[in-house]
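Note sheet for the following structure.
All protein chains but one are shown at their positions in the complex.
For chain A:
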Amino acid sequence: MAAIELKGLTKVYPGGVKALDSLDLSIPDGEFFALLGPSGCGKTTLLRTIAGLETATGGNVVIGDRDVTGVQPGGRDIAMVFQDYALFPHMDVTENISYPLRIKKVAKAQRQAKAGEVGARLGLEQLMDRRPGQLSGGQQQRVALARVMATQAKAFLFDEPLSNLDARLRLEARTFLKKLQRELGVTTVFVTHDQAEALAMADRMAVMEAGHIRQIGTPSEVFQRPANTFVASFIGSTPMNLLDAVVRGDTLEVAGCEVPVPALAAGLLTDGEKIVYGVRPEYMTYTDEPADGSLSGEVIIVENLGASHLVTLEVAGVLVQAVVPEGREPALGDRGHAVPRGDRALAYRDGELVSA
């Protein structure tokens, strides 16, 4: 078990594409850490550079107390679960799980015992003699996890560990993975493009864009206070309302309506300044009656989210969304009023969050 420290990590591919641009990141011992971002943001490159599968162009990777920047993948004392699990099709489950031990020249009886022990822990007892081709996707994933656990590596790396599972299984595997990581207490870094997955599983997460880390924080911090408009629009299952606004004393003028200045930005805005006002649809209260500090407009779309509805209002030509609990959803064409929660509303100046 060990902390992971990245210092000024840079990766430039031949041809000049800068996949990682001088990244600094420290992941403490035992943390479940998510790398999140759209495709092409460099998150997988970052994971592979930690693993040693890509060589860093500049900077250092430190695992535990050891600088492993120039060390081969096999010498870094880490284990990785690949997106396609990378199970060897010609080996049965026992052989697959014990493969890293075989390379380390552990005696056969000993490594089979270890494989049996780890396999049993993940509920694979009945499947130990099968080949990967005879296993379901979920079972294959557990074999890949077992192989990683059997190594007793200092840190685990997961590359999109859930993306090959179907939607239903993915939710179960999410809970299972989080529980397993907690029990093992091994520092784990995983890559995902699914913000819901990162929010649900990670202790802390980094949101990446074009080779840069745009925000590091706990899921709550990242969800409630996105550091910039990129993170704000990337995180959340319903997109955040990001509206142009002008500061008018203690209030903001947004789409012809007046709303209070967000609590976080109180006293930090100058009169007449142009900013972007951000508030999540979940943090809007919808009413039929006119209310102070509300955004008022015509209901043009109602989307069913299951236990709630996503209502889209057209406010002076601008679309504003609010989440409404079930049973309270308005009809199309109604005039509605959405009141933002003052403590959850945010102000962005030049794309960056305004806060003390």
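Everything below uses one rule, namely that a contact is a pair of C-beta atoms (placed from the backbone, for glycine too) under 8 Å apart; a residue touches a chain by one contact, two chains touch by 3 or more; residues count from 1.
Note that in this section contacts and distances are computed from a predicted model.
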- [ ] Just go with whichever of "Molybdopterin synthase catalytic subunit", "Copper resistance protein A", "Amino acid ABC transporter permease" or "Glycosyltransferase" UniProt uses as the name of the absent chain.
- [x] "Amino acid ABC transporter permease"
- [ ] Could you tell which one of A:16, A:89 or A:327 touches the chain left off the display?
- [x] A:89
TODO: Give the residue, chosen from A:3, A:53 or A:300, that touches the chain omitted from the document.
DONE: A:53
- [ ] Give the residue, chosen from A:20, A:79, A:259 or A:338, that touches the chain omitted from the document.
- [x] A:79
Open item on the list: So one chain is hidden, and I want to know which residue out of A:45, A:69, A:94 or A:151 touches that hidden chain in the complete assembly.
Closed with: A:151
Task: Where the missing chain touches chain A, by residue - done: 51-53, 72-75, 78-80, 82-84, 86, 88-90, 99-100, 103-104, 151
